[in-house]
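Here it is: the structure, laid out below.
The other protein chains are all here in position, but one chain of the complex has been omitted.
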Amino acid sequence: MPRLLYLEAIRRALREEMRRDPSVFLIGEDIGVYGGAFKVTAGLVEEFGEERVIDSPLSEAGYTGACAGAAFMGLRPVCEFQFADFSSVAFDAIINIMAKSYWRWGAPCPVTLRMPYGGGFSGGPFHSQCPETWYAQQNGLKVVAPATPYDAKGLLKAAIRDDDPVVYFEHKFLYRRIRGEVPDDDYTVPIGKARVAREGGDLSLITYGATLHTCLEAAETLAAEGVDAEVLDLRTLKPLDRSAILATVEKTGKAVVVYEPPLTMGPGAEVASVIAEDGFEYLDGPVMRVGAKDSPGVPFAPPLERFYLPGVDDVLAACRKLAAY
Amino acid sequence: MPRLLYLEAIRRALREEMRRDPSVFLIGEDIGVYGGAFKVTAGLVEEFGEERVIDSPLSEAGYTGACAGAAFMGLRPVCEFQFADFSSVAFDAIINIMAKSYWRWGAPCPVTLRMPYGGGFSGGPFHSQCPETWYAQQNGLKVVAPATPYDAKGLLKAAIRDDDPVVYFEHKFLYRRIRGEVPDDDYTVPIGKARVAREGGDLSLITYGATLHTCLEAAETLAAEGVDAEVLDLRTLKPLDRSAILATVEKTGKAVVVYEPPLTMGPGAEVASVIAEDGFEYLDGPVMRVGAKDSPGVPFAPPLERFYLPGVDDVLAACRKLAAY
Amino acid sequence: MKAEVEAASKLDRQLLLHLYRTLLLTRAVEDRVISLYRQGRIVGGVYNEYGMEAISVGVGAAMGPEDVIAPSHRDLGAILQRGITPREIMSQWLGKLTSPTRARDGNVHIGKLEAGVLAFVSHMGASTPQAVGAALAFKLRGERRVAVASFGDGAANTGYIHESMNLAAVRRLPVVFVCNNNQFAYSTPLHKQLAIRDIADRSAAYGFPGQVVDGNDVVAVYLAAREAIERAREGGGPSLIECKTMRMHGHSEADRAEYVPKELLEEWKGKDPILRMAGRLREAGHLDDKVQAELDAEVRAVVDDAVDHAEQAPAPQGPELLDDVYATPL
Partner (left out) sequence: MKAEVEAASKLDRQLLLHLYRTLLLTRAVEDRVISLYRQGRIVGGVYNEYGMEAISVGVGAAMGPEDVIAPSHRDLGAILQRGITPREIMSQWLGKLTSPTRARDGNVHIGKLEAGVLAFVSHMGASTPQAVGAALAFKLRGERRVAVASFGDGAANTGYIHESMNLAAVRRLPVVFVCNNNQFAYSTPLHKQLAIRDIADRSAAYGFPGQVVDGNDVVAVYLAAREAIERAREGGGPSLIECKTMRMHGHSEADRAEYVPKELLEEWKGKDPILRMAGRLREAGHLDDKVQAELDAEVRAVVDDAVDHAEQAPAPQGPELLDDVYATPL
C-alpha cells in the first residue's frame, strides 16, 4: 500500500471522484494552472479541463452561492477556500443557503467545502484560523476534519458523495508533515463515526485534526509515566459520534478534550457538555479541556504562536492533573 | 420610576447617549424617518438629523465595515441590523476587522452592534435566528443579551461607552411584551456581570435573554412542587461571568443551562463545560441543558415553532429529572 | 399607447390573453391573501407585488420549460407560470404541510426543484448567485437552459449582486438578471440607495448589455426578457434588464408606507399594469366584457379552490420538524 502525504491523499480523492462522476467539479481561486496555493489540485486542470477546474474571480460569497445553485441542478461542486479564514465572507451562503435547503424546501445541496485551516507556520491572524465552530454550530451541515492521510482520502470521498453540504477541514500543518498508508482502492470513511486511535484504560483524550498527533505524542509520554491514555479521534464534528465519546468515558472515567481553536466556546465545549450530561455517572473527575489561548487572533511571531497553540506540554499537564485526581 | 417596555428602554438609552456624546451616531436600514423595522429608533432622526441617524443602502457588509473605520477615527457607531439574521453577511467585518483590531494593532473599535434576534412570532428561518454563538466564540468581542428593560437600557449605555466592539442582542419577542422599572437617570449595567434573578437552594437555572422569563415561570411551578430553584441571568455571554456560574452551582449542586439557540454547540455548551471542569466538585448530578431542537432553521408554522423552541415544560422536565437525581 | 399596441401586435392573441390571464390570477391571489390577512388567517407577514405584476408575469412567460428562476419576494406572477399551483401557494400562506416548504418556511419563500424555482432566501441578494450557479451547471453540461435572477433596487446594492454579475460575465453564463426597480427598498427611497439614474447601466461594469424597460408594460417586459433569454440560450452570455415600476402597497401589509408621497402613488395608479393591458387588448379587439367576465370567473374559481384546499390541508403537529434534516441520513 502506498504511503502518501496527507496532501496527496486529498488530491487522490479529488482525482478519483472526478474520474468516477462527471458531475463533480472544482471551483476556487488559483486552483487551475497554478494548482492551488498549496498545490493540492496540481495536475487536475490538465486532466479535467477548465470547465471542471474553475479559477474563480476573487469572490468567495459569489462562487459559494453559485455552488449551491449548481448543486441544486444536480452537480457536485467541490468549493475550495484558499484559506479557511476567507470563508468568513461566504458564511451566509453556507449557513443560510446551503445548510437549510434540504430541510426547508427539499432541495439537496451536495457541496463539499474544502477548508485549509489551522496554524503553526507564522501565518498570522488571517491565515491560521480554525473556524470549525462557525460551522459545527449550524445544523444541516456536516463537518469533518481528518487527521490522517487514510481518513483524508476516505472522508473526502464520502463528503463528495454525500447529498448534504459537507465542510471538510484539511489541516495545513499536516499537508506535508504526515505520511501514511492510503489504499489505491475506492474506499470511504463514514461521516459521523469516531475512531479509537489508541487504546487505553486510564483516561480518554478526545480530539481531532492536528491535535490528534499532539495527543498521541502525549500518550506515549504518559505511558512511560504509567498512565495508559485512550485517544479518540472524532473525525466528524457534526454530527458528533456521541456513543463513541460516551463509550470511551465509560471505559476510563476521565476525559480531556483537546482542540486547536481558542478554548472558550471551541468545539470541545459540546463534547464536554455531552459528557457532563450523559456521561456524568461514568466520571471519576472533572471534564478537562485543552485549547488555544483565548486571544482574538492567531499570532504571527513564532514565540507568540507557540504560546498560543495547545502543545504536548499543555496536554500532559492536564492529563497529569486528572490522572492524579 | 417609569415602567417602560423593553423596546422603550433601548430607545431611551440611544437617545440619552446621543445627547451626551456627539460622537455617537446610528446607521442601519430604515432607521431614520421610518424609525426602524420595529420602531426602536422612532423620533431619533427628528432630534439628531440625518448625519447622525443614517439610513444606509442595503449593504450590511459595507456599512458594518464602515462602522469600524468610523470608530477608528474616534466615533462611536451604533450599527443596527434589521434582523440579527442578516448580520451573517457582515460576519467577516465583525470577527476579522472589529474583533481583532485593538489586540492586533492597538486601534480601539468602539462599535455597538444591535442585533434584534430570536423567535416566537412565525418569522421563519431567516428572521428568527439566535446567532449568539457566531459571536460569542470570537475573542475580542463582548457579547451582551439583556432580559429586562432595566438591563436593556443599562447594558446598551455600557456597550456604547465601551471601547471594544460589543454585540448587543435585543430579543424581538420581548420588545413589547416585557415592561419593567427603568430609572430616568444615567446608569449603566456592567458588562461581564451576571445577576441572580431568583434566589434558591435546590438547583440552578442558568440562562439569559427571553428564556430568563421561561425559567422564572418554571421556577414558580417548581416552588409549588417543593423545589427551590435559583435563576442566574448571565446578561453577558462574552466574557462569561465564571465566578457567578460557579457560585450558584456551589450553592445548589445542580445546574440546568437554558438557551434559545439549538441545543448542540449552543452558547450553553461553554457554561456546561465550565461547570464540568471547575465546578465538578460541587456537582450532585449531571449538568443538564435545555435548548431549541436541533433543526437547521427556526420553523415558520406555529405548531412547528412551539415544538422547536425550549418552553416551560422542557425546563420543568429537566429540573424534575435533576431534582430527583 | 401607440408603440405599445404595435409591440403587442407582434404577439399572437393566445399569448396576449395568457399574459393577461396571469396578471389577473396574480392580482386575485394577492387580493385574497390580503383579505385573509386582514381576517387574521395568514401566518406571518404578507409581501406582494401589487402594481408590479407585469414584471414577473412577463419574465415568467418568456422562460422556457427547462429554465430556472431564483425569484425575489415579489415574483408571484413568474412562480405561477412554472407549475407551482395556487393551491400550493395558499398552503404556504396558511402554513400547511401541503406547501412546498411543508410549513417550515412561509409566505413568499417558495421553491420547487421540478418547477425550476429556487426557494427565495430572505437575505437580499443571496438568491442571485444561486441562479448564476444553475447557469454554470447548464453550461458545464452543455444544456440549452437559462437561469433568471430577479431582485429589487435595494438588493442591487449588495455584494452578492456584484460578485454574481462579475462571475457570470467572466464565464459568459446563460443568466438573465432582472431588477425590479420599484423606487423603494422598505422605507428607503432610491436616492438613499444609489446615486445613479439607471441600474441597468451597471451592466457596463461587468461587460454585458443592460436595458431599461417599462416595468408596468407586460408586453415590453415579455419582449425584453424573451430576447435576453434567447441570447443567453444561444451562448451570448448574461444581460441585465431593469424594470421601472412602483411599489403600490407597503413593504409588507403591516406597513402603512406613510413615507411614500401621495402624489407618487396617484401618478402610478394610472399606470396599473392590468388596466393598461386590458385597454390594449380591447383596442386590439382581443377582449370584451364577455371575455373579461369569463376570465374573472375562471380566476375566482381557481383562487376559491386554492383557499378551500389550503384550509382543509393538514397543519403540522410539531415533531415532523425533525424529519428529513439530512438528504443522506447517517
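Which chain is which? They are A, B and C, in the order written, and residues in each are numbered from 1.
Just so we're on the same page, contacts are C-beta pairs under 8 Å (C-beta built on N, C-alpha and C of every residue); 3 or more make two chains touch, one makes a residue touch a chain.
Remember, predicted model here, so these are calculated numbers, not experimental data.
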item: Chains in view that touch the one left out, judged over the entire complex; value: A, B, C
item: Residue touching the undisplayed chain, where the options are B:V33, B:L75, B:V196 or B:L246; value: B:L75
item: Touch with the omitted chain, as defined above, among B:P110, B:P149, B:G209 or B:P302; value: B:P110
item: Residues of subunit C in contact with the chain not shown; value: 157-163, 166, 169-170, 172, 191-196, 201-202, 204-208
item: Residues of subunit A (touch criterion as defined above) contacting the omitted chain; value: 29-30, 33-34, 37, 55, 57-62, 82, 85-86, 88-89, 121-127, 293-297, 299-304, 306-308
item: Hidden partner interface residues of subunit B, rising order; value: 25, 51-52, 54, 56-57, 59, 61-75, 77, 92-93, 96-97, 101-110, 139-140, 142, 162-164, 191-192, 239
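Basically, only the chains that are shown with their structure count from here on.
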item: Of all other chains, the one whose Cα centre sits farthest from subunit B; value: C
item: Between subunit C and subunit A, distance of the C-alpha-averaged centres to the nearest whole Å; value: 41
item: Separation of mean Cα positions, subunit B and subunit A [Å, integer]; value: 30
item: Whole-Å gap between the CA centroids of subunit B and subunit C; value: 37
item: Multi-partner residues of subunit A (at least 2 other chains); value: 61, 92, 96, 102-104, 139-140, 239
item: For subunit C, residues that touch 2 or more chains besides their own; value: 101, 104-105, 109, 121, 123, 126, 159-160, 325
